[in-house]
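Pasting a structure below so you can have a look.
What follows is part of the complex, with its chains left where they were.
Letters A, B and C name the chains as they come in the text, with residue numbers starting at 1 for each one.
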Amino acid sequence: MTDTARKRPSGRAPDENRIVSIETGFARHAEGSALIRVGGTEVLCTATVEERVPAFLRNRGQGWITAEYGMLPRATHHRGQREAAKGKQSGRTQEIQRLIARSLRACVDLKKLGERTITLDCDVLNADGGTRCASITGAWVALAIALKKIRRSQALTAQVAAVSCGLTEAGAVLDLDYIEDSSAQADTNFVLTADGGIIEIQGTAEDKPFQETEFFELLRLAKLGTARLFDAQNHVLETA
Amino acid sequence: MTDTARKRPSGRAPDENRIVSIETGFARHAEGSALIRVGGTEVLCTATVEERVPAFLRNRGQGWITAEYGMLPRATHHRGQREAAKGKQSGRTQEIQRLIARSLRACVDLKKLGERTITLDCDVLNADGGTRCASITGAWVALAIALKKIRRSQALTAQVAAVSCGLTEAGAVLDLDYIEDSSAQADTNFVLTADGGIIEIQGTAEDKPFQETEFFELLRLAKLGTARLFDAQNHVLETA
Amino acid sequence: MTDTARKRPSGRAPDENRIVSIETGFARHAEGSALIRVGGTEVLCTATVEERVPAFLRNRGQGWITAEYGMLPRATHHRGQREAAKGKQSGRTQEIQRLIARSLRACVDLKKLGERTITLDCDVLNADGGTRCASITGAWVALAIALKKIRRSQALTAQVAAVSCGLTEAGAVLDLDYIEDSSAQADTNFVLTADGGIIEIQGTAEDKPFQETEFFELLRLAKLGTARLFDAQNHVLETA
């Protein structure tokens, strides 16, 4: 796990992100949208604003943020079964969309949002690892645009981005692509804020337990990686 | 219905198509893919080749063509419920994907295809009317690319494209956009071949019956419209 | 396709309908019902009137017509799986019931119907081809009876019947039975009105494209065929 002599499959340095680009306005009807590309991963994130809240929040003077996640059947090497045809969302899909929703909810003041719901749809058009993290990073941009459009930018309390790190044959590395992800000994996802806060940490040993020091190294890489994502978000919002 | 004095909402002439563009290779993993834009409608079509056939065709020395259709939740003005979350595909979705499959099956020699299945996934990223016709026109390109890749181009027996025509306040018009589609008195879809054959005709009176002569005029427009689509298909395949 | 030397399996002439009979009142509780037999095809059509409209039409001063279609498991040569047991309606079932509903909706003035819903249930008891056309022809009778019962006959704006035609080894023929249907090169369904209007046209090439002139011949046969169906409808309504 610590044999750092090995190279990463992509040739990237251990602390090197993939190339990131974000394009806004792709979804013409949505209040906010961001098409984010992180290496070979491409996710279309849209923010929909609706003037209603779920039943459990009615008449409480606050709004709600929710999320849905999907993957086009041929976003991957082998075609996956369409969830709409199968008649249900997989456990993986539900786990991911719950994570996206929690992450974005943590950076919005729901009182200031008012009695409205923002739904973040993240649909993966091409997949090459890290789709949940790209979804969060892109959804934050779509959300910021939508809040600006409805003049509720002050409800946005933090800037949020996410990155995965892992323990691979090349040691602790930043921003895993599909090849690395599928053989990593540990896989961690970090959802962080621009001012150094933690929104979500998910670390999973695939095969055998990992150590505290390894975990700290992964956290260090995540902070490096998200810093670059915050730059990309800022850049696109300034120019949009 | 014959008041041709009225203009079309888009200002187009009655026999004028919307601008069409087709981009190949957008879906990096698929054997063939085409991102087709027809005005404000945008559909990602992928062709997946798998070396197996459905049970009812096993050991009969022939292949199969099937199709699935989906729409991203926010492809439309108002967000639609995600079919994967709802747990089933609507009747409309099933009707459309059956139409796409039949249309493409009619231009493939299944014996020459051999014992393999090609699945055409058509996912609407932005919707402005005519999504089923754009799906067929784009899917044909994805199919042609995939057949070339597996060296089975000779299994392709015809060039296929589709267009909708309708009776609107501006009379009989070609290539309806969403505004026209939602108020048309009659809505027809034509799936035609480049050599003048008919693969599918679907004509529906929305409100009150239409006349035979009106129907013939719509068929005439469809032939004009598909001629331009065949050009667009040929152009992208030659340059791909 | 034009080899008219071949005989039809049933021995019928190319422009000869099957024997039609319609019996009303079979379903004792329904506001209107028609048990229609077209050759070996037998469909029980019922019209149910309910004093409510779907949510999307509430308080708009108009009614609604909808339809459902089903087939008893052993209506066919081989027993089909019961859709209620399978837990969902097939794409074919949904496509057919949407067609029935559109066809009958086009002959009713929904304002004159008032704020009520009429549901047309078409259940196939015995199947020998042409079940969707028999359903439409029979449902129109059930609808007419139900409208008379609630004193809204003036809401019925047209007389509607449907027939299938196709290109077979015996050439263009009228009113396909199961044997012809399963081997036809093209299969078309026409929903027409007694005064010469077109409500729905669906033409499908099974194997290879068909030609415009062939299509016009099928349309000519359909007009002949529906004329006889209108007679049968009139006869049963006059004697009911």
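Going forward, a contact is a pair of C-beta atoms (placed from the backbone, for glycine too) under 8 Å apart; a residue touches a chain by one contact, two chains touch by 3 or more.
Every value quoted in this text rests on a predicted model; they were computed, and no experiment measured them.
Peer 1: How many copies of this one chain make up the entire complex, given that 3 are placed?
Peer 2: Shown in place are 3; the entire complex has 6 copies.
To be clear about the criterion, only the chains that are shown with their structure count from here on.
Peer 1: Mean of the CA atoms for each chain, then the mean for all of them together: which chain is nearest?
Peer 2: The most central chain here turns out to be B.
Peer 1: If you average the CA atoms of chain A and of chain B, how many Å lie between those two points?
Peer 2: Inter-chain centre distance comes to 33 Å.
Peer 1: Nearest whole angstrom, what separates the Cα centre of chain B from the Cα centre of chain C?
Peer 2: Distance between chain centres, rounded to whole Å: 27 Å.
Peer 1: Could you tell me the distance, in whole angstrom, between the mean C-alpha positions of chain A and chain C?
Peer 2: Distance between chain centres: 51 Å.
Peer 1: If I count partner chains per residue in chain A, which residues reach a count of at least 2?
Peer 2: 87
Peer 1: Residues of chain C touching chain B in their complex?
Peer 2: Against chain B, the touching part of chain C is residues 88, 91-92, 94-95, 97-98, 102, 106-107, 157-158, 188, 192-193, 195-212, 215, 219.
Peer 1: List the residues on chain A that touch chain B in their complex, please.
Peer 2: Residues 26-30, 33, 40, 44, 46, 48, 50, 68, 70, 72-77, 79, 82-89, 93, 119, 121, 123, 125-126.
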